[in-house]
Structure formats: structure tokens, C-alpha cells
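Just passing along the structure, written as C-alpha cells.
What you see is the complex with one protein chain gone and the rest in place.
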């Protein structure tokens, strides 16, 4: 058991980390297990409320995952995949939009509010934030970003709320598009001039030997990414993630972290303690 | 055909009406046919963008209607009704929330943006805006309002957006509640100190003889409402609507209009021309 | 007769035009018949109040015209003209100043106020706005502009008033100068970074054949002006006006209109409808 | 001759007086000889610029006097007087307005600017500042004040200008009225919550024996006014002036001074030195 | 050893405490051992920087103690005591002022700055903050507070600094007074509308049995103080401290803590953990 004296000591040890991020924008791309497991979810939300109280301007971005698939299943809609991407007809796009912006987004807002945070939920349509167009015609309403206007996020931050953002895009004809959340996070973090982007995944980070968690690479220079892909250290689903990290840094984000969302309070451990939990990308 | 000279003359004739509402908050409770018919929908949204450009602080509140029923049908959820109210279990509440805040709300935002408005979609969870509790235990998550905090609406207005609000409520445990939109509109308009509340319906207004549109009552003093109910002039579904109008005025709203949403540009006609389209309640 | 439904439709059709000028500065150079005819005068003032209500930052500049001549006549002062310009001795300059800044200017302010606008009248002396020197010695107190400081206009705009400006200039010795209003309008519109300058005249615009109003040139590129002067299309009193238009655009004004002030609501027709009434100059 | 050391000593001795009025509103009713004599005029304007530089919020109100009579003479307009007041037909009212707001007002602005002050000239029409109605029907456009809105004066003060105000009034029909400047000064000083009102006259102040300047009454309690009128100490044209002083104090002005405008720098002597030059009224 | 996971958990457990004091003013009366022991001193300063980073508006008040005595000794000044209070002649007052405001105060500022805080040192003379007069004539320049003006503290807080305040007072003749720091803390905390006042002492708090630390009284209602004094539970030097606590609460401070400054991070333990370290006074 930890005594209060130890607690106080630990709080004080967080001081330099708090100082580092105080007044800075930190974008958290929330996803994976940490979104499914109720306990982890509560831990993440508490981390976010704490960060916002210690003066960090947290922006929470989230994707969808299993809840979209589940809802599509419930309405008897079968999905066809092309190159790993769900072919998204209008009806599917509507359901994606509904689940992301109506259920998950506002649910996270609700959870943050219930533990004392102040949050507002936004999606790419609010203030015309994410303008998109079809990524490839055969995929339907799978979008690529044309233009991002982060003013709605800044407006909400300046009024003292934690912006919770679902990465749905729209075009001038009023169509909605499913946008890859990692891509959107990189772009938005860049436009916001964020101090860092934290991406939550279901792996320990980037490992030299995927079987051995002790081979975690704590720090990757941007210049090393191509070689790490070539040598297969970065492989599979981690490749697009690594590319998003690269993209975010190219757009001006100072540090990008890939962290293990399965660890409780992974965000706090990464940002407010002396031990890097995951892998950090830096220029 | 109208010449440009006539157009200009008509614009100028709107001057005193614009002056009357300039800088004032006007709450529009949007619903019924005007929400289903695409043409009417576009007309309403253009009215709202125009009002916001001429300096009116428009707040758009909406309910759900057929889209909720349709989605419940699609997931094979049958609804039971008690006293005209849908018994709302957790699953139903989730679907209501999703459709209202994810689909309808953001769809309206999208439409407003696409015609040049600037809008942000909110629901009762954002900033903990609408605190609710069960209306009657047997109805499940049908809520009555405990407390309304309109700051999120004001924050969004002050940043120059049109707030679009879906009237879902929440409690401290994170449950969501389906709230009657007319009731919520009356309460929110009161808390906002709105100059007027406009409720869109599918009738011409309150008629002395329901069969004869020429018997429209253009003006009702609050004191006359009980007698009009007694004599059956206000009857059926119009009774709760009339009570919401009364409630709004009791809470300080200066004028409440019940207008015919089936008439294109009904909102503009009511607010910016010399002819009352529907029925106005006043103290 | 126009029904209210048509009225609403017409209001909505003005939407894109309102959006275009919303938040922009529009300078209106008021003069000619529209200043003499009471009915036209009222129409112009209503146009201006309407524009200011729909978010346009209107600046009204005016010259003098017949009222100066009349007052000079009443005090038995005869005018001598050199090259079309009135030789202006001290006494004449005083009367010009009195009529422009005391009678016409404050009279316009009064009229705007009486129809619900908020206006403040300024002249070139207020805040040292227009610094002038003699244009040619033999003309006495006919001035050319040395320096313009538009802060007083911006101060008044920011406080929510419509600035009404008489284009009298002054020098450091306290002399006042009669300044050509078209010249001053071009300069001031440029310094204000105005979105457009509208000059009211007593002709339909620039006509290819002065006898035939159907030959109105709706659009002139700056580069075409010299050729139009050469070929006599722009001639006589229209030459200096066209030069002022050119000057305004050179100083950064995006569009300059010469419109027919004899048409009621000419300003609104030009700015808020789809049909150009007069001639537009553009880069 | 005064050495620089003495000059510095004198500046420092003004310190407590400057501290007393720093940040306060001081209304100066300017008139009489000080308005006619060029040297005195320049002295007053320098006093005002100095006061505004040492942090006093000076508001300069002025009447008209000889220049109005002169202009009426020049246009061959004869004046009829009833009870000491000029019968003012429309034409006369126009000339009064022109001379006051166009010539005198802007002339004072010009003079203040030329010695380094920043001034804006206002009249009762600007921002609808002075609403008036006929004082007595037979007098025509001689007005009494209905309502004063001092916002235009405050707006101009807050932007760092010295407001110069001519006390012409207007009604909702656009008529202009000649308003007694002393009456207007009392009312406006009251509405502004002025620390003091200084009225410039052509007498030494209120004298016990009008023939003997050594009998100046330096201080009058409001309660003593009736008795002083009864005993003839306050008599003739001084009676309405004393009543204006009384009125100003009733409306909240702390001190009212009647000073001798024929003494150079009378305003500074009264406000920034230890010796009262004229007569002070106080509650 | 504590793992980072445990650290994060502990940070999160501080959340409700941080929420409670976020945006609130907390006055810390610093003194005793915590001021002498270098390690404790650093711990207190880190606590304060941490509190200020998590959004608490900390005001640090300090007395003098041994350093004053030491300096008086060094200049060969012997002190006479009357009723436990040092008789303070002008020379002593000067030395007290020098040590408090020059050495201790600025030393604390320096320390806060060196660990990343932003601090400004003030004393009772700055902005005329603490007006004093002699407490008893025979004591010389030992002062009692006449008037406190907390604007300088608020000005410094609003600019983002931690105000460090030495409780020296002054009078209008420019004399300086030694003011009891507990008394000043109670008064200043009251004027600031502080959420709480924390007084650091060298005892565990108020004990039922002074020999037995297990008899700490954690909570005292204001009404119980007289009885606790009567029964000797509050005795000796604790009586004036208890009276200051009472006074602070009477002046509107919500909670007052007497804590044991000898415990490292006592302030954090008291404010940000679930266990009361010392004694809390409440209405």
C-alpha cells in the first residue's frame, strides 16, 4: 500500500512532465482494446480529465471499430472488402456516421462529463471541419481528406471543453465519408500545431522481434522508418500507422507516440512519467 | 416574374422585422413534415442561414420522428407504447441517441454548412447540457428534464456558429434519455432568454373549426388557453404543444409561434413579413 | 401583388449576395439626383440601414452639389470657375464646410437614425482624417489629398455606427479645403481595404452609345479604360469618374460600381440581386 | 522670467490637482468671449489638450452666439424674439444647425487637432444623442430635451478622442431643434456622471456687489441659491445659469464652476491650481 | 519501488482533489521548520509549483523567524520583549523589512523560479497593500492592520505569477511595521475570497493529548473553539493561531488547515490526498 507521503512524492515527480506539456495541445488517437474494455475506457477518460486539469489542451480523436460492424450486422447489411477497406455504399456510410458521431462520440462525451470533465463532441461536419472526396471510386464513401479546418476544435478548446472528435468527413454535396482515423489524426494534429500525438494500439509498440516484448524500440528517427519497413520490423498494419506518424511529424507535430492501449493509464505513463511505455517517433 | 426593382423593394420592406430580431435569440423547434420533405427541409435551412446572416441568433432544436421508428424496425426491435409514449429500454435508447445525435443532427449541420451557414451539432450530453431522470419507471429511458445548462449553446453562438441541438438527455450514471422535443424547446428557450420560440407543426395553427382553415386564431393570450382547451378548440396532440408554449412564456420567452411547417419558408414568413402565418401565444 | 410566400422566396434568393458582403466594408459615394429627390433619398437610406443589418460595414461618403450653390447664392457670393472648378476663397470654403458637414452630413445622420439605423457624422477634420493642400494656387481652398487616416472611420464602425463622411479636408494651419468627393471616395475606400466602392451617378452607367441605354457595358477590365477613353465611349465628366474607379482598384478595392442613382434601391439591386444594374470595374 | 527650475516646481505643484481629476469626466461648457477672441480661444484649446493628456476625460460642449446672428443677417433673415428667445422657423433652424455643427463644431475640432489633440465633433443627431420636442409652440424649433443618450460621447472618449459636442437636438420626424447649451450641458454632465462641469461666462463669477469684483462668492451651497436669487445677488441672465448649475448637481455632478472665460487659461487655473478663479456650486 | 503504472494510478487518484481546488485561490502561510530545513523548503516549493500548474491560484505568505534574530544579532542590536512581542524601534523595523522583503521573500521567488515556477515577490508596501498603525505604543513599529488592498496580489495572479508576500505593513508617513504573519494571512485570505488557508506549523495539529499524536483532532467546528480553549486543548501559542483560523473563516474563507510543516509535502498531502494530515477548521 502506498502512503500519502509516497503519493505526494509521486505527484511532485510528475512536475517536470506537467511543465513540459502545460498549455500545449496533445492529440490522442483513441482506439483498439482501450475502447472496448470498460475498465480501460474509464482509465483513459480519467487520464484525459487529469491532463486537461493540469493545463494540457487534450483533443480526443476516435475511430469506430467493432460497434460499426455490429450495427451493420444488426441491420443485415453485409460488407464487401476491397484491399482491406470496407466498400461503403450510402446506407453503410449513414450507419458509420450514426454509430461514430451519435453513439461512440457522444458516449465518450458523456463519460468524460460524468467524471468531472467538460467535453463537447464534434464530427467532421461540424463547422465543415473535414472536407473529403472519394479515395477510390470502387470503395464508395471511403474518403480521403481534401481540407481540414481546425477552427471548431480551437473554438471548443478556448471555451474550456475537451473536444471529442469523430473522423467522419463530408463534401459540398452533403455526402459523408468514412475517414481512416489514424490519417485524420496525423492531419489534424499537424494543423493544430500539436506538441504531440499519441496513438493507442493493441501492441506494445514497435518491436525488433515481434515475439519478444523486450525488444521494444523506444525511439525512432524519421529517417529510419524506410529501413525499418524494408527489414520487416515495421510490417503489416503497422506500416500505415508508421506512415501516419511520419506524416504528423512532417506537418509539424514534435513527437508522435505509438503506445499500448491495453496497459491501464498508458497515456499518463507515457506523458507524465520518466519511462517511455511505447515507441516515440521524432524528427 | 419579379423584377430586381421589386426584389429590392421587398428586401427593404423586411427591414423593420429584421430590426426587431437583430441580436436576439430565436429558438426554432423543427419537426414534422418539414423534416421529411427534402424540398421543405432545404427551404427551412436557407431560412435559418438567412436569419443568422441578418443578425438573428438562431438555435435549431429538432426531434426525431420517422427515422427512429425506421431504424428500430431495421434492427427488428418492436416498440411497446404506454399512454402514447414509447417504452424505451436501453437498446432503444441507444438507437434513439444514435439516430438523433448521429444522423439527423449532423445531417442538418452538414446541410447548413453546404449552403454557407456555419453550424455545430450538440446533444444534451455535450457540456452536460440536459440532465434528466426517468419520467415514469415503466417507460424506461423516457426522461424528464432535471436541469438545463445552456452554456454550451451560448459558447457555440458566441463563436459564430448556429447551434443545432438534439434533445437527448443524460444522468450522472451515463444513461441517455429520450426527451420530448417540445418540452425541451420550451425549457431551453426560457433559459436562453429567447425573444421567440417557433414550433413547426403539420397543421395551419390553432383553428376555431378544425375543418376550416379560415378560422385560424392568430393570437392567443396565455390566459385564454384553459378556456380553449375546455371548449375543445385546443384538443388532442395540440394540448401538450399549447402547454409547452405556455411554459416557454412563463419562463420568459416573449412570443411563441405555432406555425405550419408544410408551407415553404414558413419561418421567414412568420418572422420577416407583416402577415402572421400561424398562431402566436403571448402573455 | 406579392404574396408573403413570394416575399420569403425573394429574401432567400438574396442569401448568396448577403454572404458575399457579410463582414466586408462597402463604401458608397452618394450624390446626384439621389441626393436631391426626397423619395430616392429615403430609398437609399433604407438600403444602407438594411445592408448594415445584414452584416455589411457600410461607409457613406457624400459631396454637396446644389445646396452649396444655393447657400452661396443666398449670401450673395458669386462664384468664378476655372477649368470647371469653383475658385474657393476663405469665405466660400467656410460656407462649403458649413453646408457639407453641418447641414447635409448631419441631415443624413438624422435620416438614418429616424429609420432605425445608428449613424455618426464625420468630416475630414475629425481625428485629422483628411490632410489636404491647395490643388492649384489660383483655385484657393480647392484641395488635393496629402494623407488619409481612416482610424476615425474604423473607430466608429467598430462601435456599431454607420459612418457618414463629408469630404472636407484640412491642413495643419487649420484651413479647410473642398475636396472632390469621387477622388476622396477612391482614396478612402482603398485605405479601408473595402470590398467594393459604389458610386452613384445620374446616368445608367457607361454606355457604348450614349443615346441607347441598351448598350450598357456591364463589366470593364482596368486595362480597357484607356482605349474606352480614346474611342470616346468614356467621355466628358465620366473621364474623371472612371479615373477614380481605376485609382480605387489600384489601391486594393476589389470591385467598383458606377450605378444609376435615379433608380430606386439601385444600391440593393446592384449588391443583393443577380442582375448588375450599372457598370462594374475590376482588375 | 521664470527659470526652468521654477517651471518644474510649478508642474509638480499641479500634482495633487491632476491626481484629483485623473480618469474623471470633466464637461466644459464653452461660450462667450472665449469663443470670439482668437487668443483666448487658442488658450482654451491648449488647456483642453493638456487636461486630456494628464488623464482627464474632457468633453467640450459649445453653443453658437454671434456667428449664428451673423449668418442669419447675411441671408437676410430677420429674427423675432419672444421672451428673450429667438423664434425659430425651419429655415432658421437649418442655419443654426449648419453654423453650430458645420462651422463652429468642426472648427474647434480642427483647432484641437492642429495643436496635437485628437478630437471628433458630434451633434445631437449623431447616434440620436439629444431627442427634443418644441419648448413652446410659438417659438417653433426651439427645443426642450426629451431624452439624452450619452453613448456616442462615451464611445468617442473610449477610442481616445476629445468629444466636441454642439447641442442641437432632433425628433423622430427628422426635425432639428436649437437647444439652450447651458441646459444641455447640465443634462449631459449628469448622464455622464461627470466629476465636474465648468461653465465659461463673461463675468468674474457671482458677485455680492456686481460693481465690485472683490466681492466674488467662491463657494455656494445648493441650498443657498433660492435666497441669493431672492436678494438679487443672482439676477438677470445669471438666474438660468444658476438653475443649470443646480440641475447638474441634482443629476449627480459633484462640482459645478462658473468661471470667467475672459481670463486666459481660466479652465486650468480653476482645475489645476490652488486658487478658485470663479464660483463653485456644490451640494 | 513504485512502478510507473502505480504512479499513474496515484496521479489519477488525485483527480477529485485537483478538481476541487481548480481555479480557486489557496493561501499558504509558510513558516516554522519548513522554512529552515533546506530539504523541506524545496519540498514545499515543489508542492506550490505543482499546485499552480494544476490550476490552483496559490498565494504564498511568509513570516521571518530565525533570520531576523540572526541579523539583529549580527548588527549588535539587542531585542527587548513585552508580552512576547519584540519591541521594534525604527532601526529594528528597517532590519525586519530588509530581511523579510529583501532576503527571505526574494529568496523564495528565486527558488520557485529555479524549479520552473513563475513568481513575483511583494510586500505590504507594494501598491500600498497593507496599511498599518502601531499595535501598542510601547511596542514601537509592531503594527496592526488598518486596511488591506489585495489588488496587487490579484494583478500578479492574473498575469500568471505565484505571488510571494512578506507581511510588512506601512502607513501614510512611510513608516514600516512588523505585522504578525498569521494575522495578516487570515485577513488577506479573507479579502481574496480564498477557498482555503493552510497554516504550516511545527506541531502535528491540534491534539487532545499533547503528548499523544494519535489524539489529533481532524476537524473543528468554529463553535467548538471557545470550549477547546477553556479545556486547555488549545493552549499557549496555539491560541492566537486558532483565533486567526476563526477570523479567516469569519471573513469568508471556506476551510482553514493547521498542518505539520515538518512532514515533507505536507501541503500536497493535505490538499490532494484523501487523508487529512492536520486539523481542519470549518464553519
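Order of writing sets the labels: A, B, C, D and E. Residues in every chain begin at 1.
To be clear about the criterion, contacts are C-beta pairs under 8 Å (C-beta built on N, C-alpha and C of every residue); 3 or more make two chains touch, one makes a residue touch a chain.
Everything quoted here is computed from the prediction, not taken from an experiment.
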* Hidden-chain contact residue, picked from the options E:102, E:213 or E:252 -> E:102
* Taking the entire complex into account, which one of E:35, E:48, E:61 or E:111 touches the absent chain? -> E:111
* Touching residue (missing chain; options D:15, D:146, D:172 or D:235) -> D:15
* Structure fact -> Residue positions on chain E contacting the omitted chain are 71, 74-76, 94, 97-103, 105-107, 109-111, 113-114, 118-123, 125-128, 152, 155-156, 159, 161, 168, 170, 172-174, 176
* Chain not shown, touching residues in chain D -> 2, 4-16, 18-19, 22, 43, 46-47, 49-50, 53-55, 115-116, 263-265, 268-269, 272-275, 277
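Rule of thumb we're sticking to: only the chains that are shown with their structure count from here on.
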* Centre to centre, by mean C-alpha position, how many angstrom separate chain A and chain B? -> 35
* Structure fact -> Whole-angstrom distance, CA centroid of chain B to CA centroid of chain E, is 56
* Structure fact -> chain A and chain D have mean C-alpha positions lying a whole-number Å distance apart equal to 68
* **Two or more partner chains touched - positions in chain A** => none
